[in-house]
Every structure is written in structure tokens, then in C-alpha cells.
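Data first, discussion second: the structure below is written as C-alpha cells.
Missing here is one protein chain; the remaining ones are kept as they sit in the complex.
As written, the chains take the letters A and B, and residue 1 is the first residue of each chain.
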């Protein structure tokens, strides 16, 4: 059975349609990439799934997580799902963490909040465990540090620990490594891969190479629609939609035309 | 064109913290017409390097010469020649454009108050592929790629000989990245520019440059022909850097095998 089913999702801001008729499913243990450029509707789709659309956006259609309808769900119920059944890792870990709170406490909080640990003490111990699981050196000490005392990569590890704390059935990563150094990116991607065997993963990025490394299936978004989807190897080796072909061509820095120029996407 | 010798820059530690050695003895030459890449991750000292090359900061020790003239100890009023001949394109196309200035004023900022400004503006917008009516608009009305074109037009305004591009494409989408890289390549050829291209991404540098310096913690760990460095990296760190970066080709090759 699929964990996440999105069917006929539309998101609009007044008259402008940001996401149009988007449908896809993600099963248990499946890793799906969502690619497209800024403004294509990737992040809006993710926000709709998390029930985090800003007020001026309206969603219609159906999003079900383990059979529960997310579209139109009251905020109270949504907040019980977020952080427990589904969680999200953002691009910028500095702004997503509370700067005035020790990171260990922030990890423990998400477990106390959803009562997945019997008491404060065990939540605290579980938090240190988690920080070890995301391979922060000296997790005991790391738990007591504040976000600004950690490097960008370390902060993203903390974000990942928070997201994984309650073993969510769905993990959404929105450009989780874009702000990181290449060598750190590789480590974070490994971590995500190692910790999502039982979850459904929706991985948003504009970097095709990252998708090819992390995901099995891929959805290509363009102008609010999913224009192509399928196994990464099929889509990337035999792209059918013109946009996908152009995106692949412009990503490949080794393929150039007769003048040594890269191929580019033509917008029309 | 540019000669850097044993360059060091140490930032004073604030409030009892240790001083930071951003550069620890860096030497290299950039020849006229060369496309010189500097690759490094955060903390490698590449941003400090850019500031020193443009004489926006002063080294703690060591020398930088531009066309044989020492620029590291010149006062601002005698750097006029450098300000015309060396220009920078910055990473963040939003942060590097004054939000309260119209594109016309941004691009003309490096120009003297002499005539022909309109003509030059027209030329520059054309060269970077922006419509003429862009001149009267504000930066926020443009997309990231277009903003970077504005930034490039500004850099080209005083007819520079050397262009320093500081991570010019790392804030951009892949498809836009290709357009901007093509534009840079085209402009470098058309105007016979010497290019210093700074990036965290070795594969981008490999596409753009002929020579590369790999920096780590304030030092150059490897320097040489870009193909050679990429194909047969001699330093461990360079090898790590290449291995860590996922490339589409490698991933596709894996699919073909599997």
C-alpha cells in the first residue's frame, strides 16, 4: 500500500495557478525525486503535502497520507501528524532551528510533543542517540550546543535528527544539500539514504545528479505540472518530454555544441 | 597579468577568539588571456583571495602585482587604473545589486561622467542579452539569471581586461546556470578577457577554465592544467572533492551497468 497518494492536486493564489493537476504516489521504502527549476511548483507541492500552505494559497484535489485526507484537514489534526507521521528537512538549517535553544532539547521536544517517549528523561536520552545516529561527533556534547556553534553540515544533521525522531512514514527533503559544501553534501545524502529504508521519501532538488544518486523514481515538474515521471534510469536515459531533454542537456557540463557551448533550456 | 607571492591574510580574533588565518602563504600567476579557476569549499580562503585580488582588502603579508605594479600597498586614490581594468561578478545576484537603483544607474556606476553613457548602456544590455527597456526597471523585477546578466553588464562597463567571477552561478538553477556560463564564455572570447573564476564546484571550473588552483584551509594544495587535475588528481583532497561531487554521467553510467 502506498504511504502518500496525491491525486488531482491544484494550488492557486487568487487567479494564478501554481500547481495544476498533480498526481503521484509514494510507497513504503520508496525514494522519489521531484525536479524542476525555481517557480515550477516543487516547493508549493511539498508545502501542500505538509499542510503548510500560506494563507493566501488554496489547495484542491486529494492528498492522503496512510489513508488520511490532508486537504482541508483542520490545523489541530495536521499538527498532530507533522513531526510524527510526516516531517520535512529544509534547505537552510540555520533559519529552521531555534537559535536560542540547545539542539538536544530541540530534538527531544519533537518526541515529548507527540508523546513517543514516556518522559522527558528518555526523550533526552533518545535525542542523544539520534544525534549519534546522524553521526555528529560527540553527541553528548553536541546536544548541549546552540545552532550557531555548529557548522552548516552539522546543523543539517540536527535537522535530520529532528525529522527522523518519530520514525515518520513520510520524509520530505526540500533542497537539503544545496547550501552545503560538496564533501558535506555527500555525507548528508548517505545519511538520508541510510535512514529512510522504512519511510517514503520525497526529495526535492534542482540538481539532477543528486536525484540520480538518491532516488529510484523521479517526477519532472514544469510550469506547475508534472510533465514526465518514471524510473530515474528510464527518464534520464530516454527522456520523452522536451523540457526534460533540455534540462538533462544543460546539466551535463561535459556535453557541448560545436562552439563549446552548453545546451540551454528554451522557454516558450 | 597577475602575480601573487606568498600571500597571507589573518583576521584579528574578536572578543578573545583566536585569530583566523584565512590565507596561509599563497603564490600563483595568472597570464594574459588565461581562464584561471580557483576551487575550494567554505573556509578555504577563496573569498578572501577575491577581495585581495580586487584590492578591496589588504594582505597581512605577501605581494600582489597587477601588470607588474604592486597593488597590495597602494592607497585607494592610486588604484583608479585597477578599478577600470579589473572587475568582479558576485555570487548573489540580488545582494550585489542596490535594490533602490534602476538598472541604468547600476550598470553605469563604474562609468565616468563623460558623454556616450546611453550608447554604452545600449551596447552592454545588448551584449548580455537583456532587452533595452530593462534599463528603467529595478533589480527585484528580474529573475535570478537576468540579475546575474545585469551584474555582468556592470562589470563590463569600464572595458576591463580582467574579470573575476566569484561563484557566479552557484545561486542559479541548472538550466539558467548553463545560459550564464555560455554568456561568460562568449564575452571572454569577444572582449579578450582574462578570467579568474572562483567556484566550489570543480566540474563547473573544468568546463570554464584551462588552469585550476585547488584551495583548502588557506593554502593551494594543487595547481595545474584543469584536465590533468581532474583526470589525475595528485592531492588526496582533490580526489575527495571529485569523488564527493555526484555527476550525472557517473550516475547514468551506473544505470547502464545495473
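Quick notes on this one:
What we mean here is this: a contact is a pair of C-beta atoms (placed from the backbone, for glycine too) under 8 Å apart; a residue touches a chain by one contact, two chains touch by 3 or more.
What we mean here is this: contacts and distances are computed from a predicted model.
Among the names given as "Protein-methionine-sulfoxide reductase catalytic subunit MsrP", "Phosphatidylinositol alpha-mannosyltransferase", "Binding-protein-dependent transport systems inner membrane component" or "Hydrogenase expression/formation protein HypE", UniProt records the absent chain under the name "Binding-protein-dependent transport systems inner membrane component". Of B:44, B:87, B:146 or B:179, it is B:87 that touches the chain left out of the display.
Within the whole complex, the absent chain has one touching residue among B:49, B:64 or B:97, and that is B:97. One of A:56, A:119 or A:258 touches the chain omitted from the figure, and that residue is A:56.
Set against the missing chain, the residues B:109, B:126, B:189 or B:227 yield one that touches it, B:109. Residue positions on subunit B in contact with the hidden chain: 51, 54, 56, 76, 79-80, 83-84, 86-88, 90-92, 95-101, 109-110, 138, 140-141, 151, 154, 157-158, in rising order.
The rule is simple: only the chains that are shown with their structure count from here on.
Averaging Cα coordinates per chain places subunit A and subunit B 31 Å apart.
Residue ranges on subunit B touching subunit A, taken from their complex, read 41-42, 144, 173-179, 181-182, 185-186, 200-204, 206-207, 240-241, 243-252, 255-256, 258.
Note for the complex: subunit A touches subunit B at residues 37-38, 152, 181-186, 189, 206-210, 212-213, 232-233, 236-237, 246-248, 250-254, 256, 260-265.
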